[in-house]
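Structure record follows, encoded as structure tokens.
What you see is the complex with one protein chain gone and the rest in place.
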Amino acid sequence: MKCMADLCVIPFNGNISVADEIAQCHRVLQRFNLDIQLHGYGTNLYGEWDEVFAAIKACHTELHDQGIVRISSTIKVGTRTDKDQTIQDKVDAVDRRLGE
Amino acid sequence: MKCMADLCVIPFNGNISVADEIAQCHRVLQRFNLDIQLHGYGTNLYGEWDEVFAAIKACHTELHDQGIVRISSTIKVGTRTDKDQTIQDKVDAVDRRLGE
Amino acid sequence: MKCMADLCVIPFNGNISVADEIAQCHRVLQRFNLDIQLHGYGTNLYGEWDEVFAAIKACHTELHDQGIVRISSTIKVGTRTDKDQTIQDKVDAVDRRLGE
Partner (left out) sequence: MKCMADLCVIPFNGNISVADEIAQCHRVLQRFNLDIQLHGYGTNLYGEWDEVFAAIKACHTELHDQGIVRISSTIKVGTRTDKDQTIQDKVDAVDRRLGE
């Protein structure tokens, strides 16, 4: 089962900027077989369900291993049985309508 | 790794009430080794990370098997390395402060 | 327009437990004309749209006023034009199906 997901990880480490931790998660995500697209409030992920959630778990594990005691993530995940639709397909489908 | 999660599943099947689908997910979740607490906009889940996400995947699979073509879920997931904290512990920690 | 919402506020202040801040938000929410129900990963809110979002804004303002520099909240919000449905109505609708 393929899925489209959106991941936003928040480390409870007292830093105001968490760009270091997001970059670290991005490096973790890149070790998996996923399409990845960073945006301003999270990261789109597209791939097999098990791969997506193994990647998200690896982000939590990596940050805990660095000493971060608590993490809270918000995830959206969508599945559909009618067709594969990549991250770019979804954006294009809306853009096409906006251009009409 | 234990985690606390919150799951809200939305089936794209055109029903205005989705209580049937939520009840069906609840029955699926109960097959897993999790603490489960339904609330007004989702369900709290507490247990091992892999068990929680196997349960969430099983909800998607179950609804697709029933013919629902598309599903979107919103999930929050929290992990911490300092202590175990159950669903009720978290509610009690806030209630205690409110009672002071 | 009435709405059902779910609010989860995360202060970036370096505390591992955020129960103090959640309790503070709860006190803020209680100043508004809303049904409020705390759960293990957030708070259900039910009332007029403008009241709900004034309350959520007041939570952010209150925590910033206390010196918290950054806050991230996850919100779900649902609206429907067919009927009013309270927090308890929604839980009951699922429980009824589970009891059948």
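Lettered A, B and C in written order, each chain numbered from 1.
What we mean here is this: contacts are C-beta pairs under 8 Å (C-beta built on N, C-alpha and C of every residue); 3 or more make two chains touch, one makes a residue touch a chain.
Computed from a predicted model, the values in this text were never measured in an experiment.
J.: For the full complex, which residue in B:Ile36, B:Ala54 or B:Val69 touches the chain that was left out?
T.: Of the candidates B:Ile36, B:Ala54 or B:Val69, B:Val69 is in touch with the missing chain.
J.: Against the chain that's been left off, what residues of chain C make contact? List them.
T.: 1, 3, 49-50, 53, 56-57, 60-61, 64, 69-82
J.: Against the chain that's been left off, what residues of chain B make contact? List them.
T.: 8, 10, 12-16, 18, 69-70, 72, 74
J.: To test your reading of the contact rule: which positions on chain A touch the chain that is missing from view?
T.: Here the touching residues of chain A are 4-6, 8, 16-17, 19-20, 22-23, 26-27, 37-42, 44, 46, 74, 76, 78, 80, 82, 87-88, 90-91, 93-98.
As a working rule, only the chains that are shown with their structure count from here on.
J.: Quick one: label the inter-chain contact graph as line, ring, star, complete or other.
T.: Drawn as a graph, the chains make a fully connected set, so complete.
J.: Which chains, taken as a pair, are joined by the highest number of C-beta contacts?
T.: B-C
J.: So which stretches of chain B touch two or more other chains?
T.: In chain B, 74, 76, 78, 80, 82 touch at least two other chains.
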